[in-house]
Every structure is written in C-alpha cells, then in structure tokens.
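Heads up, one of the protein chains got dropped from this complex, but the rest are sitting where they should.
Showing subunit A:
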Amino acid sequence: MQAKTFNPQVFLEFICYLAFGGLMYYLVSSGKYLNYVTPRMKPYLYFTGVVMAIWACTGLFRLFRPQHKIRSAHCFVLTIPVLFLLLPHGPLSTADLSSNYVGGNALTGVTSNTGSADDPSNSIDTSIPEEEYDALEEEYEVPEEEYSAILPGLDEENKTITVSDDTFGMWLSEIYVNMPRFEGYKITMTGFVFKDVDSFKEDEFVPARLAMSCCVADLAPTGLLCKYDKASELKTDSWVKVEGTLHIVKCQYNDIEYDDPQIFVTKITPAEEVEGYVYPY
C-alpha cells in the first residue's frame, strides 16, 4: 500500500487552524489585540493559539487518510474572522459611537447617581459599604515617598499631576477613589473634546478618551468634567491638552447629591491625537 493519497479537507482544516492560531499569537505579541479586547484577554488568546496549534498537529496524522466526501464550508468559521482581521479597517473614534458618556466614577470604586426619580426605593445604594471603604483606604495608605513612585506624574511638593497618555485610565480611577487627597492640585491631561448635549451645561466639557471595559463593543468616552468659560468655542472631537485645578464639586442628579471631581480650566492647547484606548481596572 505504498500509494498514499492526500486528504484535502484535513489539509484545509490544518491551514485554517494554523492561520487562526498564528494570527492570535501575532495579535497578542504585537499588541494589536488591544484594538478589540482588553489586556485581560491576553492569556485567553494565548490559550486559543495553543489549542489551534494542537489541533493543527493532530490534523497532520490524518493528512494521508483520504475520504470520499470532502467538506469545506465549516472552515469559514475560522476563515471569516481571519479575513476580517487582515482586511484593512481602522480603530474606532468617538464619531463612530452611539453609546453614552461614562463618567470616571463608573470605572472606579464609587457609584453615584442611579435609579429612577419616581421611586426612591429603586435607587442603587449610593455609598460603598463601610468595610469596603476601609479596605480601599488601607490599600492606598502608602508612605509619601513611595507614593509618587507608584503614581507616575505626581509631584507632591508642587501639588501638580501630569497625566501622561499611558496613565490616563489609572489616574482617573485614582482621582475618584482618593478625591480629597488631590483637592486643589494642578492637573494636566490630554483628550478629545466631548460634549454630551443632553446633560452638559454651556461651560462644561470633558477631555475624554475612549474606555474599553471588555471589548470594542462597549467603548465609551470617559474623563473628568471641565469648567471652562469658552467651552462652547471648542470644536467637538478635536484633541486638546487641558491644564487646570482639581476641585470637588457637589453635584445633584435625581435628588441625590454626590461629590464629583472637576477641573477648573486655566489653559487649553491643541494636542496631537492619542492612539489607543483606555482600559479601566
């Protein structure tokens, strides 16, 4: 039985496994996967790559076991994602989104304003449980010297915070969690001008970045609210560098009062567009 014939279906599956697995590996190692999912998916994507590699190897054993009925349609399960990943398409910007503005508080340890106005019993508990708060406090009680090492861009002496593009998400949650600590600090951060027509006042805007909490489907603009007299002159979606002072402002929403950190803007300069999304937690 020296005459062996070739099984095209197994070969096709083999190629698909390799292509999909290889692409997973490439996406993770090049960091391109961050355009679609959060860094938390990294181990899962590696896992996918490994399973695909194993499946491809087992296919090799059957490569020369011919069969009459050849099927190929099922391979599109792998081919279609591969094609879409490879064919040119750009990352998303705000203009593409229909979702709502998510305040920094949604991404941190503090809930604020929720519930329907007519039924107070429906509202979410607005404070974190006591023990919870203590745990948070403890976590952040670090000696002063070490503090700035953990939080890049913090200058305790001059009371300034310089938020670099990489630390946007981290600083956002930090400020929300430790609001009082940063009261009066000078802050610099970059984002695109975002104005929510329904709820923002004339002098308000957010220098926002797009935050991804799970995958690209849940992208939403996030950032700190700014008070700026000439906010109405700012062009929506243009990138700006904002300098100003952090203040805690009492806000009201649906009869519930809550603290919100806001920036009182002193200076605005146009900025280069920042690529990539923000990943909370």
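Note that a residue touches a chain if its C-beta (ideal position, glycine included) is under 8 Å from a C-beta of that chain, and two chains touch if they have at least 3 such contacts; residues count from 1.
The criterion applied here is as follows: contacts and distances are computed from a predicted model.
**Q** Under which of the names "Cation acetate symporter", "NADH-quinone oxidoreductase subunit N", "Heptaprenyl diphosphate synthase" or "CobW/HypB/UreG nucleotide-binding domain-containing protein" is the non-displayed chain listed in UniProt?
**A** In UniProt, the chain that is not shown appears as "CobW/HypB/UreG nucleotide-binding domain-containing protein".
**Q** Specify the residue from the set A:Q67, A:T236 or A:T269 that touches the hidden chain.
**A** Answer from the full complex: A:Q67 touches the omitted chain.
**Q** Among A:V193, A:V206, A:A220 or A:V240, which residue is in touch with the absent chain?
**A** Spelled out, the listed residue whose C-beta touches the missing chain is A:A220.
**Q** Contacts of subunit A with the missing chain: which residues?
**A** Counting over the whole complex, subunit A touches the hidden chain at residues 1, 3-6, 8-9, 12-13, 27, 33, 35-37, 41, 44-45, 47-48, 51, 54-55, 58, 61, 65-81, 83-85, 87, 89-92, 96-100, 102, 105-106, 108-111, 113-116, 119, 121-125, 128-129, 132, 213-218, 220, 253, 281.
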